[in-house]
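Mind looking over this structure? Questions follow.
One chain of protein is taken out of this complex; the other chains stay put.
Labels run A, B and C following the written order; every chain starts at residue 1.
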Amino acid sequence: MTDLSLDRARGILDAALTAAHDAEVSFSIAVVDAGGHLKAFLSQDGAPLASIDIALRKARTAQLFKTPTGTLGQYSQPGGALYNIELTNGGLVTFPGGVPLMAGTTLLGAIGVSGGLNEQDLSIATAGAAAL
Amino acid sequence: MTDLSLDRARGILDAALTAAHDAEVSFSIAVVDAGGHLKAFLSQDGAPLASIDIALRKARTAQLFKTPTGTLGQYSQPGGALYNIELTNGGLVTFPGGVPLMAGTTLLGAIGVSGGLNEQDLSIATAGAAAL
Amino acid sequence: MTDLSLDRARGILDAALTAAHDAEVSFSIAVVDAGGHLKAFLSQDGAPLASIDIALRKARTAQLFKTPTGTLGQYSQPGGALYNIELTNGGLVTFPGGVPLMAGTTLLGAIGVSGGLNEQDLSIATAGAAAL
Partner (left out) sequence: MTDLSLDRARGILDAALTAAHDAEVSFSIAVVDAGGHLKAFLSQDGAPLASIDIALRKARTAQLFKTPTGTLGQYSQPGGALYNIELTNGGLVTFPGGVPLMAGTTLLGAIGVSGGLNEQDLSIATAGAAAL
């Protein structure tokens, strides 16, 4: 569960911060390890307070399913195969902004971003994950 | 965390009570500070007991997002950008009746009202907020 | 469960505030009905944020047991008859500051006060209860 070093986690946060630099809003960004345990976190000044919990849950959701949160959301709608799966595992988030951190097929952890539009959150999470 | 004084919070409650005076139903009304901490609360005689928790959550939801709860609800529907966001942050409410208390662009807290129809709850919350 | 009117609850809060007037610290004060449902609440400016939850729990503890919280605490110590009873009912508080509101032998509700020394909290809760 400690495959993701703190150095790497901080590098991921820094890459996400760089990607967030030109946005006109502020973000909370969480990195969890392969076991879903919080490794590193920051919340930019002015980020909505609600974004803290949502970033944490996006990271944990992506880690639990080894899948981007938005992909999971395609199946959790009414009538979908995973309807209301958000109610499991202590509360999940299935809109975009959570991305697994993979080394090949091995899960190292996940990043979750919240504070902007879904596409902004996803873009920043993807930039962070690319720094792995 | 004490930007919202107790005097102001009680004034907001009184204004909301005045607005509720002509309704044929009873309400619970909660005021939280900028950090989401409960500042003042009352539940009118005959208000549904369920309205207590709902008023508290409406206030906290409006505070966490700096947004009226009903606005958030437009995005949390099935297929929406924030589907099932109600499951985050310990449980949110996204139908109308929660309104942020703003001084310009600065969040001072929020008011949450429950007990009547959505439009009644919102009308009373708005009247309370106007007393700020 | 609605035996305790809002008028009475607000009178209890006002009496408690008057009793708190000469203290050099600030308090949170909660009044619950006979069912433990929150009826009225306020937190004075400068009260420790921790006092909010503690006042609510003191009120609910006194209501659940029809007993002052400090009395319960005499039995919840290590080796006592009710050791660790604080772990039940969602989390209780068994140090002083919670007092039941009685009409003869009928429970109408309870008041909980937090923010000062135990004796201060109890004194203010008692003054509030006397206004019933």
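Definition applied: a contact is a pair of C-beta atoms (placed from the backbone, for glycine too) under 8 Å apart; a residue touches a chain by one contact, two chains touch by 3 or more.
Since the structure is predicted, the reported quantities are computational estimates derived from the model, not experimental observations.
The chain that is not drawn here is touched, among residues C:Leu17, C:Leu49 or C:Leu132, by C:Leu49.
Residue-level contact of subunit C with the missing chain is found at 48-50, 53-54, 57, 73, 76-78, 84, 86-87, 91-95, 117-118. Within the entire complex, the positions of subunit A that touch the omitted partner chain are 1-2, 5-6, 9-10, 35, 37-46, 49, 52. With the whole complex as reference, residues 1, 34-37, 107 of subunit B touch the missing chain.
Going forward, only the chains that are shown with their structure count from here on.
Interchain contacts link the chains end to end along an open line, per the touch definition above.
By the residue-number overlap criterion, the interface of subunit B with subunit C counts as same, with over half of its numbers used by both chains. Compare each chain's C-alpha centroid with the centroid of every protein C-alpha atom shown, and the nearest one belongs to B. Put simply, the C-alpha centre of subunit A and that of subunit C have 42 angstrom between them. Here the CA centre of subunit A is 29 Å from the CA centre of subunit B.
Separating the centre of subunit B from that of subunit C, both taken as means of CA atoms, is a distance of 25 Å. Looking at subunit C, one finds that none of its residues touch two or more other chains.
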